[in-house]
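A quick write-up on the structure given underneath.
A protein chain is absent from this complex, but the other protein chains hold their places.
Up next is chain A:
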Amino acid sequence: MKDTTHTGSAVIEARNLDLTFQTGDGPVHALRDVNLTINKGDFVSFIGPSGCGKTTFLRCIAALEHPTGGTLTVNGLTPDEARMKRAYGYVFQAAGLYPWRTIAGNVKLPLEIMGFSKADQQARVDRVLDLVELSGFGGKFPWQLSGGMQQRASIARALAFDADILLMDEPFGALDEIVRDRLNEEVLKLWARTGKTIGFVTHSIPEAVYLSTKIVVMSPRPGRITDVIDSPLPKERPLDIRDSREFIEIAHRVREGLRAGHQDD
C-alpha cells in the first residue's frame, strides 16, 4: 500500500511483516502488515507514539527480534545472515559503554570481536573519534564524560567497523534540546560524508523532519505504518531550515499522520 519501491538499490525490504509477542496477558501485536523499502543512502526516520513498534522494527532489522510473519531482507539476506556479515552498526537509546573500558577501548570493542588487526584497530579508533569530535578523549572512562559525549562515543563505536547501514534507536532521546540540535547537525554531516543508509527512531517531529529523506509515521495497537513521507528538503540543511515553509508543511503532515493513527483507538 504505502510502499515506495525504487529501482534496484533497495537495502532493507519488509513485506507484510508481522510480529506478535506472547505475553501473560495474551498476544501483543507489536507489528502488523508492515511494508517498507529503504534504499541505499536513505535517511529514514521512524516516528510514532510509544508502543507503535518503531523500535521493534529496528530491532527486527538488526535480528534482535524475530518477526512471526512476512519477510524481511537486509542487503538481500535474512537479518541473521546480514548480522553475521556485519551489515550494520547499532546505536541504542543509552550509550551503553562498558564502564571498565576507556572511550577508545569501547570503540575498539567491535573491532576486537570482529578480528581486525591491531594496527588497523588503532587507525580506525582515531578516525571515528575524530569524526564525532572526541579526539583527545580516548583515554577517558565513560563515566567521566557528559551524556552527550557518551552518546557520541557510542556513535563512533557503531561507525568503527564501517558497516553500510547505521541503525539508531532514539539516540538523543535522553539529551537536552541544545545538545540534541548540535548532535543532529553532526549526524547529518556524518551522513553526507559517509553516504551510509541510516534508520533513525525518534519521537520528535522536528528531529524527524530535519534529518530525514523519508519519514515513516507509525501508530500503535497494532504497530503499523500509517504514512510514508518523502522529504523534498535539500540534502544540505542548516539548522534554520526549520523555519522554512516546506519544513513546516512536512511537520504538519507528520502531525496529521500521528493524529490519524490515534483516532483509530
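Just so it is clear, contacts are C-beta pairs under 8 Å (C-beta built on N, C-alpha and C of every residue); 3 or more make two chains touch, one makes a residue touch a chain; residues count from 1.
Convention: contacts and distances are computed from a predicted model.
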item	value
Undisplayed chain, where the name is taken from the UniProt record, one of "Cytochrome bo(3) ubiquinol oxidase subunit 4", "ABC transporter permease", "YvlB/LiaX N-terminal domain-containing protein" or "Hydrogenase maturation factor HypB"	"ABC transporter permease"
Among A:Ala10, A:Leu64, A:Leu233 or A:Ala251, residue touching the chain not depicted	A:Leu64
Which residue of A:Arg15, A:Lys40 or A:Arg86 touches the chain not shown here	A:Arg86
Full-complex contact with the absent chain, from A:Gly96, A:Gly147 or A:Gly173	A:Gly96
Where the missing chain touches chain A, by residue	62-64, 83-84, 86, 88-90, 92, 94, 96, 98-100, 109-110, 112-114, 141, 143
